[in-house]
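Every protein chain but one is kept in place in this view of the complex.
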Amino acid sequence: MAIAVLRMRDLFAAVMLFAIYSLVSASLFAVLDAGDVALTEAAVGAGISTILMLVALSLAPRHEDQGRGRNLTALVVVLVTGASLVYATWDLPPFGAADNPIHQHVAPYYLQESYDDIGIPNVVASILASYRSIDTLGEVYVIFTAGIGVMMLLGATRRRRRQPVEEPIEGEETE
Amino acid sequence: MKTNGILRVVTRFLIPLIMLFALYIQFHGEYSPGGGFQAGVIFAAAWILFALVFGLDEALAVIPAKAQKVLASVGVMLYSFIGVLGVVLGGRFLDFNPLIPGSPQGAQQAGIILVELGVGITVAAVVMIVYTLFADRLRVVADLTREEID
Amino acid sequence: MSPAMLIVALIVTPLIGALAVGLLGRWPNLRETATLVTAATLFGLATQLIGPVVNRFDVALEVIEILPGLAISFRVEPLGLIFALLASLLWFVTSVYAIGYMRGAKEPRHTSFYVFFAIAISGAMGVATAGNLLTLFIFYEMLTISTWPLVTHKQNDAARAGGRTYLGVLLFTSIGLLLPAIIWTWVAAGTTDFTPGGILFGTLGPTEAAILLTLFVLGIGKAAVMPMHRWLPAAMVAPTPVSALLHAVAVVKAGVFTITKVVIYIFGLDFLANVPLEQWLVYLAGFTVVAASIVALKQVELKRMLAYSTISQLSYIVLAALVLAPFAEIGAAVHIVAHAFGKITLFFCAGAIYVASKKTRLDEIRGIGRRMPWTMVAFTIGAVSMIGVPPTAGFVSKWYIIAGAFQVDNYFTLVVLMLSTGLNAAYFLPIVFRAFFREEDVKPKIDHGEAPWPMVAALTFTAALVILFFAFNGPIVDIESRILEVGR
Amino acid sequence: MSILEWMPFSVLLPLLAAPVCALLPGRVLPWLLAMISVTASAVIMAFVLPEAVQAPMRYFFGDWPPPIGIEYRVDAVNGFIGLLIALMGTVILPWGRVSVNREVPQRQGLFYALFLLSFAGLMGITLTGDAFNVFVFLEISSLSTYVLVAQGRSRAAPLSAFRYLVMGTLGATFYLIGIGLIYIMTGTLNMVDLAERLPAVADSGAVQAAFGFIIVGIGLKLALFPLHRWLPGAYANAPSAVTVFLASTATKVAIYVLLRLVFTVFGLEFVRQMPFAEVFFVLGVIGILFASLWAVEQDNAKRLLAYSSVAQVGYMALAISFVSVAGISAGLVHMFNHALMKAALFMCVCTVIYQVGSPSISAFNGLGRKMPLTMLAFVLAGLSLIGVPLTVGFISKWLLIEAAMDQGNWFAVVVVLIGSLLAVLYIGKIAEAAWLKPTPEGHETIREARPALLLPMWLLVAANFYFGIDTRLTADVARRGAEMLLGVSP
Partner (left out) sequence: MDWLGHINYWVVIFLMMTGFYTVIARGNMVKIIIGLNIFQTSAFILFISAGKIIGASSPVLEKGVDLYSNPLPHVLILTAIVVGVATTAVGLALAVRVRENYGSIQDDRLTEEEEAEPGL
């Protein structure tokens, strides 16, 4: 799937494939018991990102130029990174076992105590909004940053409509 | 798209449903998957759908760009305000316990609901902002090309 | 004023002078008066230190610790006192001369010239009174940087190129070689204080000490030991008073002064005597003496010839310091003074010739002795001192160096001195001969006499100093011998 | 409220101010709000540092004790860096006002909101004791920085910002993968907790790979050679105020995160097993030499300084590679000092751009006479970069060379010195143009910059000298920090 995305020269198709990829990921998350994450990925990856990319694409040429066919350096870097990750996985605990270290520390507290602490059944929500709420505050600020960032980048549209070609001024007057 | 009657009818019917779904996710996040973020996205999606079908200007008439900007700020400010409230009432930042003295669970739940509301508002507003700006830009380009053709 | 305050005054006075000159820039006469007053004050202050030093008071001052155990500190010892006296005296003389020169040669930007000159003198005072290597390095760099605007004073292509070489070589040697040498000393000995008898004894093996000494000798680029001498001819693009500053008053003297100090107070004569390769540096210095003289012989421009002569003469001092004999150390110190008097006279004369006749080449000055008798007589005295013939200052220092070489049976040094005396004579005497005993073959374009009177006065005064130093060198030698007394 | 309770507000105040700032109209109010909150942040940090040096200060968010919750944990190292960032922000904002007025005439509320977010993000990264929280605040600061960079007036500004975004996101994702791997191995995200639990699993490929990923991820943020490609474009094309702020803070924070994770989390023993020192040594050396050479080649003063920054990162990498108290304290001191000198230099160059309108070195011709105060400040700050005594640059070089000599590493000594000499070349290039070249046609009317630009610049130049003479704050705190990072009791 991903390979298909990157081989696709038609960017529109690439974006569509990417949306499908996101949906597949989302269902994968659901299978892995991560309901919240699945919902988010579906909404974001398949929804928002796709819409944004489509809009962006309509602002740009639809077909990718015939660029450099293969990029050897990039390939080498990728292979090295991949190899080191594969090397890492040899020592990773097996998938899905209940006695993995990740399940032994911190997480049990959340599962056992959060209902007493907070009184709501969705542990993810408890952690998100209370135990690690400063992370979530940060997350909201990231979103907010993106919002005003995009405003800053694309916000001057209405003014521009009247003076369409506005080249940046170079070499301005002196004081 | 604007002329497609069936689509308009279906959309008119769908949008309230989606918004309802968003509200459900927003306030039911404590019991099932979901929360402010997902709710915000879905709410915004409803608005975007509206904009796609009825046009951006119509959509902006419902929630103007200025309001989006204010809402985005209001959301983060709500979240931060709850955090500061914890400090003012004698606890740590984002400490919900002092919100309702004597009932830690209730206080925590109140805190979480308010905080999630802040998240939802900001997310919905930002998604709308981003969509508005991109779509607006799209129109400008379209206008420009039309002028060139003329 | 307490002696410690005197040190502060020595460094601050020229800075105040610089400020005053800067502020008075619009009124030339006031500005130059300010320079002269400052210079005279400075010399007066320096003489106040003679008493305490002769009476063996410890004149020291610690300002601030930059890093733990590493302070900016000052300590006046005999060698530094001589340097301070010399620089302040010659600053005054050079200022008088510069007034004539700058106006006579119609140089631009007088104010910035006097300002940077004063800052450079402040740097020289800091070098003279530094109590440890760090402090010395600070002022050494201050001297380098404040003289760069002077060297590039003309601001044309040649000045830019010369300035680049000047700054390049001096910063390369000081940051690239001297700084690591200082830090190495600090790491090895745990201090950089100048201590009689040295601080490195027992901390470094012989090979390491040899490398460190090489770093010091080459790193102190201002001493212009070959191959680090290129900056000196390059700096000849500057106006003549700047050349005087470089060659006689402060810059090169700061270099050889630093080397002498490092040899005596950081390594210690006894320790150095056991360092292999030390001989090698003696050979290098000896080579510089002879080679620079030969290069000087081939020069066609008077100022460039004098520059190479300086390179050669500086290595006398380095050589003398490295001979490691008590007399030779005294000789090194005395030669700092003797060469300063002689060389400043020669440069003053070269400048006077240039201002009066616009002549810079050796072949142009036939018969000029008749037009400018004062100048050429002074020139002759300077030249004779360079060669080392009595009754001039140059003879005194050479005498001590030769005596030192005999003390330790260093015949290489003797041969070098003989050879270079011959070479010095070979390039100076023809000039004197040409100036006095040849006729002008072409009528000069400008019908000129002597240069403006402040210049003549200055060069006459320094020429007189050359002679007087021969007769009354007692006090200086006395002060100098204190170094060794304390050191042993 | 005790100082402990105030401590997180050095991050939160600018964060809280940002949305307000975004809504404020006009030019004065947003700036004023930004100024107040950044200054408050600096004041808080100034009170925090003395206490944090004594014993780590811990603040539990939501009153949940770590590792259940997230804590801010301030000690000598991050207290020092936090104070540095806050101070730089406080100096740069008043300076930036003038140039922002010209370069970003519209929507300054948003601009200052982004600035505050970027600032708060950096502060948050610095103070937090949670490895994942680092990622979140890293993204706040990065995202806002990308947008800020794109506000530059040149055509390439958005392109440079895009490059920066791609590299920055890659770096953040690498970091995330690294954190994920160690989380999988230990089950915790709190740094101190990680430090306790990692040694048990240290001998595994996963932790080694995590180490590698974290280093590469931060290396991208740090612009460590050869991961520096984004930096020159971003610095050269960003608005002046952003360039100055970035140059003096962003890479410093990245180095801090590196130090914290490498030494506190992974620990000295683990680091000794990995080829960390060797790799950093080699990259540091190559970085110093190549980047300095590139700097010498540049014709654009901003790019020249940007490459010089890459070289200075090389010094820090070199200092860290010694893995000794002397080396790391040299690195920390150099971080502080480099912020002072690079900010001053960028301020001078950007002031010239403001007055003259071009960043090319030929635009500097003869400026020494037209803008003597600016160019004098440039020369003085340049001397500091070269490492002339009485400046902070000298202290950095001294400590660095001392650390190298402690190791008997003569090669490093030589490299540091060559770096200094190359700095002479590239600083000299501009200084020579300014002071020794004639003023070109059409530049007769150029005047000295206004006091609002000169004052902060000279304040920084003065700081360059003050901290070059009085090193009690820098050297002492840095030494404490280094001892703490390496677990050596003083």
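Per-chain residue numbering starts at 1, and chain names A, B, C and D are given in the order in which the chains are listed.
Criterion: a residue touches a chain if its C-beta (ideal position, glycine included) is under 8 Å from a C-beta of that chain, and two chains touch if they have at least 3 such contacts.
In this text the structure is predicted, and so the values were computed from the model without any measurement.
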Notebook entry, point to check: What chains on display are touched by the one that is not shown?
Noted result: A, B, D
Item checked: Residue among D:A34, D:V48, D:V77 or D:L165 touching the omitted chain -> D:L165
Notebook entry, point to check: Looking at the whole complex, which of D:W31, D:Y146, D:F211 or D:F225 touches the chain that is not displayed?
Noted result: D:Y146
Notebook entry, point to check: Among D:T90, D:S204, D:N300 or D:T439, which residue is in contact with the omitted chain in the full complex?
Noted result: D:N300
Next item on the list: Spell out the interface residues on subunit B facing the chain that's missing from view.
Entry: 31-33, 37, 123, 130, 133-134, 137
Notebook entry, point to check: Where does subunit A touch the missing chain, residue by residue?
Noted result: 2-3, 5-6, 11, 14-15, 18, 21-22, 25, 28-29, 32-37, 40-41, 44-45, 48-49, 52-53, 55-57, 59-61, 64-65, 67-68, 71, 74-75, 77-79, 81-82, 85-86, 89-90, 92, 94-98, 100, 102-103, 106-107, 110-111, 114-115, 121-124, 127-128, 132, 135-136, 138-139, 142-143, 145-146, 149-150, 153-154, 168, 170-172
Next item on the list: Spell out, residue by residue, where the missing chain touches subunit D.
Entry: 103, 132, 135-136, 139, 143, 146-147, 150, 152-156, 158-163, 165-166, 169-170, 172-173, 176-177, 180, 183-184, 189, 233, 236-237, 300, 302-303, 353, 357-360
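By our rule, only the chains that are shown with their structure count from here on.
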Next item on the list: If you tally contacting C-beta pairs, which comes out ahead, A-B or C-D? Let me know.
Entry: A-B
Check: Which one chain sits nearest the middle, judging by mean Cα positions?
Finding: D
Notebook entry, point to check: Residue numbers in subunit B touching 2 or more other chains?
Noted result: 69, 72-73, 76, 80, 83, 93-94, 96
Note to self: Give me the residue numbers in subunit A that touch at least two other chains, ranges are fine.
What the structure shows: 130, 133-134, 137, 139, 141, 144, 146, 148, 151, 155
Next item on the list: Going by the contact rule at the top, pick out the subunit A residues touching subunit D in the complex.
Entry: 84-85, 87-93, 100-107, 109-110, 130-135, 137-139, 141-142, 144-146, 148-149, 151-153, 155-156, 167-175
Check: Hey, which residues of subunit D end up touching subunit A in the complex?
Finding: 15, 18-19, 22, 61-62, 64, 67-70, 102, 106-107, 110-111, 113-114, 117, 120, 124, 130, 132-133, 136-137, 139-140, 143-144, 146-147, 150-151, 153-155, 157-158, 177, 181, 183-189, 193, 197, 201, 204-210, 212-213, 354-358, 445-447, 449-450
Next item on the list: In the complex, go through subunit C and note every residue touching subunit D.
Entry: 64, 66-68, 72, 134, 137-138, 141, 145, 149, 152, 155, 159-160, 163-164, 167-168, 171-172, 175-176, 179-180, 183-184, 186-187
